[in-house]
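For this view, one protein chain was removed and the others were kept in their places.
Labels for the chains are A and B, by order of writing; each one numbers its residues from 1.
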Amino acid sequence: MIGVFICFCGNNIGGYVHVPELTEYFNKKEGVIAFDTMFLCSEIGQNLIKEKIEELNLDSVVIASCSPKHHGGIFQACIGEKMNQFKWEFANIREQCAWVTPNKEEATEKAKAIINGAIEKAKLLTDIGTTKVSVTKDVLIIGGGIAGMHASLELSDKGFHVNMVEKKETIGGNMVRFDRIFPTDDCAMCTGSPLLADVAMNPLIDIFSLSEVTEVKGRAGEYIATVVKKPRYVDETKCTACGECTTHCPVEVWSEWDLEMGLRAAIYKPMAQAVPLKNRIERDSCIRCGTCENVCKAGAIMYDDEPREFKLTVGAIVVATGYDLVDLSNTEYHLEHPNVITGLQLERLKVPSGPTEGEILRPSDGKKPKHLLFVQCAGSRDRRHNVYCSKICCMYATKNARLIKAENPEMDITLCYIDMRTAGRGYEEFFDTAREMGIKYLRGNVSEIVPDGEDLIVRVEDTFANEPKAIKADLVVLSTGLIPSQGTRDMGTIIHLVSGADNFLAPVHVKIAPVDTANKGIYIAGTSESPKPIQECITDAGMVASRIATFLKDPEIEIELVTSKINPEVCIKCGTCADNCVYDAIETTGEFYKVLDVSCQSCGKCSVTCPTGAIDLSLYTEDQITRQIDGILASDRDSIIAFSCYQCGYNAADLAGTAKAKISPKIKVIRVPCSGRVTMQHMLYPFYKGAKGVFLAACLEGQCHYIDGNLQAKEKVALAKKSLDIMGVGGHKLNLFNMSSAEGPKFVAAAKRMVEICQ
Amino acid sequence: MKNKYSLFPGCISKNMYPSIEKSTRIVFDKIGIELLDHKYSCCPAPGVFRGYDRNTHMTLGVRNIVMASQDDVDVLTICNGCYGSLWEANEMFKKSKENQEFVNEMLGKIGLSYDGNTEVYHFADILHESLDKLKENKELDLGLRVAIHYGCHYLRPSAKHPDLNPEAPHIVEDIVEALGCESVDFKNKLSCCGAGGGVWSGAEDVSLKILDEKLGNVEEANVDCMLNICPFCHLQLDQGQAKLKKYKIPILHLSELIGLAFGVRPKHLAMHTHMVSTRDLEKKIKKAKRSKE
Partner (left out) sequence: MSEDPYEIEQFKKILEDSKILSCVQCGKCTAGCPAGRQSRIRIRELIHLAQDGVDLKDDPSLWYCTTCYNCQERCPKGVDTTEAVIYLRNRAVRKGDHNFPPLHVTAIKSLRDKGDGFPLSPEVEKIRSIIGLPIRPDDLAHDEKYLKDFTKLIDELGILKLVENKDGEQ
């Protein structure tokens, strides 16, 4: 007997689907008993499930409610109290049915088909066990900015040993380059420098500067990271940072640390508070004159220094790799003009220890500007650059405008904006006083900055007056949009983290799991996730530390054995599965092949490549998926089956629901762990049963959570298309669409395209 | 690159500035690209005709493209307006089934049809691809200070040139420098001349004010001439100066400049038909050093 539990979810499902009709319908089905309730996730709902399992001695359960991404964990735990925690299947009738089907009759019919598919699959569910594996208590933090520093201190306070890997010559990130921070106008370094010192002196924190993580292998609880430390050409154990070398170095080049607002020598330290407090030779600018070697009393110069590679074994990883600014050179903003600068460059001009000692002097002639103009949304909220709002610019521009106005009351300061977004504690008040100080806020998006010799003409409409203006300015500051840093972008390929359409790293759930990634034991913090102010980075860091402390609290963690299993009677020992497994999770013990449960990542790609069908992934077996297809098509023969990978395609389908997009009721999603799990048989079988079409919603190429599953799927789709052509069905009715987990509209477009094709 | 195109001269170069048509033919002959003639009408002018009826504009544009497609050659335009018109008509046709049906139904009435397989090019792009040939054929290093005016419908919509940054193009600059001239930057270089959109014929006062702003910026840059790649801009920049009675900036179409660098005598290019005298310019060219013996 299978118990079907259907949730009204208040009006969320009940308003779009005739729930009682569903209950009545499934109660008539042999071997099925159905119940409905207002909120299945509530205590009442959970008790109902538990009671009925016991009372009716149910074989398995179907939960028809919201996306499993939402409450999957709750139901699994609830069911696990009374039977094996995997003996249930869900039917997502909220995000993927109720919310995308405006017609109630059609939505009800679609829900029937989805639930029927789940029932058929549930009939074949078997018990799946768990096992315990040991964990390493060490933590790796990638990125030593404000989020990384806070997380490292928080974790060391909890007793964890932290390895901090920083790409630059010092930790500190962008924040320590600021002058002051909003909304308190604190000096950034007054806040930052104690942190730097704490991290530097903490015996539980090892800092690896000038270092990059190049590879991560292993499993949750025991990841092995390869780190490459670039040569500093200065012996860190000998250098006393006395600065003799810098004083004598004959080289002067633009300083990267000062964002080309000032100069540096070839041997330098970026700031007085650098951690580690060591000098560094930047070899591209070094002319190898030997001066530094001659003056260094400590004998620290190492011209023959070389890169060093080493490995770190850690239980958990924090990715806090931060942001960069979008490049607006050669655009209508003309950032290439010396007197058009970014907000970050302005920070370097304002810092008392910076190249101008805190004086606002324009780069072209070192004169103090009389007319200063801030351009908001430069590269943000703009489909040509970043579609998203960079969140912090309204406040940081206002902060700088206020500070400059306070010191230079005679200076004419204008800030051009589309919308002032000052939501946050003390933010609106901060903005209020800025206007009262005489800073002009002009509501209009700057169209272009026209270079006029050393000055600039800013073309902007005063939208309240309906009048275009040409404002003359002698220094223009672009409140430049934030983009993920190169390091953040690299994490997609190095750790196989999922990123959104905006290229920022995507949490497993944007609302309810904001720092968790799909990879257990790997967390994201700070602006690698999205643009955010400092206090939110710190909040992230605290949450990450807490999540890790929970994750690593015991010497062992339990892992679910949703793994592949080999049937030795069918296995011909060809080794294809072992060759293809990117996790080295299949080993041969001489006589037969065996899956290493702790290494298996449950992608199921092996079962697709096996020539005899000897290896199969539990919870997504060949037969379970086939029966699910049967169940759906028995209820609605004209369906279009959408195999959706649980990392991206499935999430995109959920997001389409959250956005209340319209999707044809013909589209029926079948969850698969990875598009690489879908066999040729799965692609062709629905057509035998009368389906109108089949598609795969897979991750973007290069971003597959399982490295190459989507590429494998691409090959299989190409082959299956040929078969469909030969069969006379038409290969065009089978397609693969790539999308990130954040791209709901892409799922909608794919569904629409399929409906057009398959009409 | 192909060695044969159908030349779409456009109304203005044919009927008002034959110097442009003439120099284009000379230049392309010298660099070894054959130009064919076809039974072309006005492109039709985007500003006027598109403003009244997009479908008429598209249909007449496609009819022109059909003329070249019948001989299996692509269309080469020497005018931004023609380029914009024909490119847009071609795009609209290619992108929409509804448009294909409409256009072919209309063309069917005069026994024509189109399959969407012909491309429309702008001559500046073709010349840029032939920079080596230009250098080979150059007789004079002109040594002029040149203010480049791109004209809107070459740069925008930028979908026409996926690889070109419409805020910082360098196609014409590269050509000008290859001819031994200096491209001089000036304020608001990429802005409009004021002629397009039916404004030249429809609102002359507005058109001239836009031109005045443009020429004022060029004047500040102190150049020998202003260079364009569009006869309609050419017309506006040249005749407009006569109307404004303020400036004396010689106006050259790119084909004319290349013709001069190739050693063709100004008279043979009918430079005297320009409203703004090019005599000072010609004097300077006479002194230019020969780039080859």
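One rule holds in what follows: a residue touches a chain if its C-beta (ideal position, glycine included) is under 8 Å from a C-beta of that chain, and two chains touch if they have at least 3 such contacts.
Every value quoted in this text rests on a predicted model; they were computed, and no experiment measured them.
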| item | value |
| --- | --- |
| In the full complex, displayed partners of the excluded chain | A, B |
| Which of B:Tyr5, B:Phe28 or B:Phe49 contacts the chain that the document leaves out | B:Phe49 |
| Selected residue (touches chain absent from view) among B:Lys94, B:Lys246, B:His268 or B:Arg290 | B:His268 |
| Touching the absent chain when the full complex is considered, from A:Cys41, A:Ala220, A:Ile360 or A:Val446 | A:Val446 |
| From A:Pro102, A:Pro194, A:Pro250 or A:Pro468, residue that would touch the chain that is not displayed | A:Pro468 |
| Touch list for chain A against the chain that is not drawn | 332, 377, 381-384, 418-419, 443-448, 459-463, 466, 468-470 |
| In chain B, positions touching the absent partner | 9, 11-12, 14-16, 18-19, 21-22, 25, 37-42, 44-56, 59-60, 63, 106-107, 109-111, 152-153, 155-158, 166, 191-192, 194-199, 201-203, 206-207, 209-210, 213, 268-270, 273 |
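We take it that only the chains that are shown with their structure count from here on.
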| item | value |
| --- | --- |
| Footprint of chain B on chain A - complex, ascending | 330-332, 450-452, 457 |
| Chain A-facing residues of chain B, complex | 165, 167-168, 187-188 |
